[in-house]
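For this depiction, one protein chain was excluded, whereas all remaining protein chains were kept in their positions.
On to chain A.
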Amino acid sequence: MTTELQKRLPERTAVATRSRRGRAAPPWWFTVPALLLFTFVVLVPSARGVYYAFTDWDGLDPDLAFIGLDNFTAIADDPDALQAIWHTLLVAVAITVLQNGFGLLLALGVNTMIKSRNFLRALLFAPAVIAQIVTAYLWRNLLSPDGAVNSLLSAVGLDSWRQNWLGDPDLALWMIVLVVVWQYAGYSMVIFIAGLQSIPKEIYEAAAIDGSGPIRRFWSVIRPLLAPALTINLMLSIIGGIKLFDQVYALTGGGPGHATDTISTLIYKDAFTLGEFGYSIALAVVLTAIVAIISAGQYAVLNRNEKAAS
């Protein structure tokens, strides 16, 4: 029987045999174009970057001298760099907490029976599609001494609350956080809404019939089921916060003084205004290490929580 078929349909059987063995896997060369681009643009430059961090690279001279950890000890001795690292972490945590806090509240409010829910969802999400540099310039004017925020405070009789929001070193960093949260709270909201909608209606109803109040219902029933949406949201906001550049560039340029410099703005300034490429790339390595540690830690913790919740 088999031999007869093989004679008649040699090709078919060959395929069938192959698929039984290796399930006719698509060829490896399909990955080549993507791999080439990725290697040329990301992998090789990143590897070179790590190497340059241990040299006196100036961006031009091809003759590099290996200087060991000098760039890193220079970072450790540089109060501006240490301050920038601290700002980066502070901003990332503040953005993560506030953006997701507001995002969740907005999601809980919008994902209800209210008539304006579709309109609100579209409106609140809209800033997330606009360029960060554009929203940052908008806010730079709003927060200026004669800007709309101060005018609004005067208009409601809160003259004493007027501030030089971006010119005050104690406030400026928080204004950057505010701008990011304003722009992306709607983004977090959309992901939370998707999470809420994936929870079956029966679960809400069962909880309501059991007589649990809204807060209890949220904490014991909805919150654990929101874990996947929360995972995504936390990842996006903390990584975005650590890489923050555009908003700082447009709102304060890192000032006043160095009060709002982040790692990314220092990388830019050190390389392109001071020509300190080796030092700058060492800062980028520090940034990479922070991102890697946080990603790994977050992945581990959230993965455990998600498993515990499901």
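Everything below uses one rule, namely that contacts are C-beta pairs under 8 Å (C-beta built on N, C-alpha and C of every residue); 3 or more make two chains touch, one makes a residue touch a chain; residues count from 1.
Operating definition for what follows: contacts and distances are computed from a predicted model.
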item	value
Protein name, per the UniProt record, of whichever chain is missing from view ("FAD-dependent oxidoreductase", "Carbohydrate ABC transporter membrane protein 2 (CUT1 family)", "Sulfur carrier protein" or "Hydantoinase")	"Carbohydrate ABC transporter membrane protein 2 (CUT1 family)"
Contact partner of the left-out chain, one of A:Val110, A:Val221 or A:Ala259	A:Val110
Touching the absent chain when the full complex is considered, from A:Ala131, A:Leu158, A:Ile203 or A:Ala300	A:Ala131
Residue numbers in chain A that touch the chain omitted from display	11-12, 15-16, 19, 23-28, 30-31, 33-35, 37-46, 48-50, 52, 59, 106, 109-110, 112-116, 120-126, 128-135, 137-139, 141-142, 146-148, 151-152, 155, 182, 187, 190-191, 193-195, 198, 204-205, 208, 228-229, 232, 236, 242-243, 245-246, 249-250, 263-264, 267-268, 271-272, 277, 280-281, 284-285, 287-288, 291-292, 295
